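Apart from one protein chain that is not included, each protein chain of the complex appears where it belongs.
Labels A and B are assigned to the chains in the order they are written; within every chain, residues are numbered from 1.
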Amino acid sequence: MSALLEVRDLRVAFTRRGEPDTVAVDGVSFEVDPGQVVGLVGESGCGKSVTSLAIMRLLPARGVRLTGSVTFDGTDLLTLPEARMRELRGREMSMVFQDPLSSLNPVVPVGLQVTEVLRRHRGMGKEPARREAADLLDRVGIPDPRRRLDSYPHQLSGGMRQRALIAIALACRPRLLIADEPTTALDVTIQAQILDLLGQLVRETGTALVMITHDLGVVAGMCETVNVLYAGRIVERARRHRLFGTPRHPYTHGLLRSIPRLDAPAGEDLAAIGGSVNDNLPWTHACAFAPRCPRSLERCVEVTPDPETAGGRLLRCHNPVPASVE
Amino acid sequence: MATTWLERRRSRIDGLAQGRSLGAEALRRLRRNPVAITGAVIIGAFVIVAVLAPLLAPHGAAEAFPELQENLRPGRIPGPQEGFPLGSDQLGRDFLSRMILAARQTLLVGVLATLIGLVIGLVIGTLAGAFGGWVDTLLMRVTDVLLAIPSLLLAISVAALAASPSQTTVIIAVSAVAVPIFARLLRGSMLAQRESDHVVAATALGVKRRAVVLRHMLPNAVGPVIVQATLTLATAILDAAALSFLGLGDADPGRAEWGLMLAQAQAYLDVRPALALYPAIAIIVVALGFTLLGESLREALDPKGRR
Partner (left out) sequence: MLRFVVRRLLQVVPTLLLLSILVFAWLRNLPGGPAVALLGDRATPERVAQLNALYGLDDPLPVQYGKFLGRAASGDFGTSSITGEPVLAEIARALPATLELSIAALAIAVALGIPLGYLAAVNRGRSLDVSTVIGTLVGVAVPVFFLGYVLKAVFAVELGWFPPSGRQTVGLDATNVTGFAVLDGVLTREWDASLDALSHLVLPAVALATIPLAVIVRITRASVLDVLDSDFVRTANSKGLTPATVRGRHVLRNALLPVSTVIGLQVGLLLAGAVLTERVFVWGGLGTLLADAITLRDYPRLQAILLLGALIYIVVNLLVDISYAVIDPRVRL
């Protein structure tokens, strides 16, 4: 079974006249199989959102340099003409974004924002599209869906808006859904509901899901395979239980240790990863994480660590945490 | 090599943290902006000419020269000749000298009108914004009405109140148009800041209201005020020219001011179009200069700094 989505050595640089390029994504490679749920985890600024926008070709045309390859079902997306890309978007691959209020057109009723996808890709007539839209809103758990079709986004609550966006994204039963921090802007109680909904729907429709988040809890609940991103490159990839059970990259290890635990002795300091994202080194001749790494060696600031695959786990580190340590 | 790279990165971040103020940041952006530089150059040249006018102009503004006057005919005004590089105007005066001296008058009119409008508008707006309540409502109602009247009509009404128009009339009329604009601007700024943390903190610490307004709130309004002032200068010069064109301007025929000269030259357009063309171009260029500078200032001071 070949992968549905194959990202190979994706590099995204933002160019500005008179200033050096800003590299946001620095050689990211991963795969998504049909129906699989894959996680992309990292701090803000590590390049995860840019990766998703690059895959969907939603980055601006000017001021951006994209290299590498993104293959969807055998088709190279990066060289595809825009017209063909528009046929894929919304139908075969779609996205759910972070802020549900600003992601919806404020002056157009919600129902229309759903039916326009249906009419565009499935050629539905006006009335059938409305019926289908009401059905979709119902399936994402929006009460009184017929009436809601004519509501404007600002008349809905945050949770309902995100449900509507999910309905829009899944309207044409795409084979791939990318969710970029879908619950970050929502209340904690709603977050769990939305995540459950998402998980349930992709299982029903057999859609592959790429879950992008900074929240390890979200990832642990949903994703089979987890990619850990740091400074634009994947530093560790493993199946869920392996990653959380025995994190080997010092960054992953640090992230997991920094999560406060109920059973930790009271009065104990919270563990944090020292330094900040600004203290990175460029990947071109070092390990970016080295300045903040408690396990860094002389080698780490001089030689770029290559990705090594062993036992189903990808690791980019000169001095990983030993496998037997908790 | 890697460590020095890191050090360089660190020092740059430290420099930013040392708090180069918004003003310094804006100045830096402006210095690299060609639009701002163009505007600044134009204005600089204008101001220099205006200040040095009496030294630069070969003759006086009201001096009539017999050698020019004797060549005046209906339908003929002497052009450039020996000793008079730009020729004569409709009354036998040196056109070049008048153009140069007019720079000073035009600058004066623009600056005074803007300044008066700014000061009065500032006071009104600050009072309205700082006190709120009925003071605010009253002042803003009046301001709204003034804003409701198209600016030229407002200027005309004010100018009409004078028994005999003069340059002072023009200055006051034009400043009247600027007052509501600055008032609204200041009030908006005050209102926006009233809820902000630094004001609440100062008040909680017991700082007197007057000090809060003067030392904590007003300085933050400086940016938008400067932007608006440059833009107002441009429109002030244009409005003054319009008033002169309509006959509400300075009645003193000897005075040289570009707007006035343009208005007076309309009658001689087919005889000597240069008499109108030169002041018009001067006004356009100067107004443009102020607009360019004002707009780039606005962009530079915008903390989002995108566009």
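Criterion: a contact is a pair of C-beta atoms (placed from the backbone, for glycine too) under 8 Å apart; a residue touches a chain by one contact, two chains touch by 3 or more.
Values in this document were obtained by computation on a predicted structure and should not be read as measured data.
K.L.:
Tell me which residue among B:G44, B:P150 or B:G254 touches the hidden chain in the full complex.
P.N.:
B:P150
K.L.:
From the list A:L4, A:V25, A:M95 or A:V301, pick the residue that touches the absent chain.
P.N.:
Per the contact definition at the top, the residue touching the missing chain is A:M95.
K.L.:
Using the touch definition from the top, which of A:R86, A:R257 or A:R295 touches the missing chain?
P.N.:
A:R86
K.L.:
Given that one chain is not shown, which residue among B:L108, B:V142, B:V207 or B:V271 touches it?
P.N.:
Spelled out, the listed residue whose C-beta touches the missing chain is B:V142.
K.L.:
Which chain A residues touch the hidden chain?
P.N.:
These residues of chain A touch the chain that is not shown: 56, 58, 62, 85-91, 94-95, 97, 99, 102-108, 112, 116-117, 120-121, 152, 154-155, 165, 168.
K.L.:
Applying the definition given at the start, please give the residues of chain B touching the unseen chain.
P.N.:
Contact residues on chain B toward the absent chain are 141-142, 144-145, 148-153, 156-157, 160-163, 234, 238, 241-242, 245-248, 262, 266, 269-270, 273, 276, 280, 283-285, 287-288, 291-292, 295, 307.
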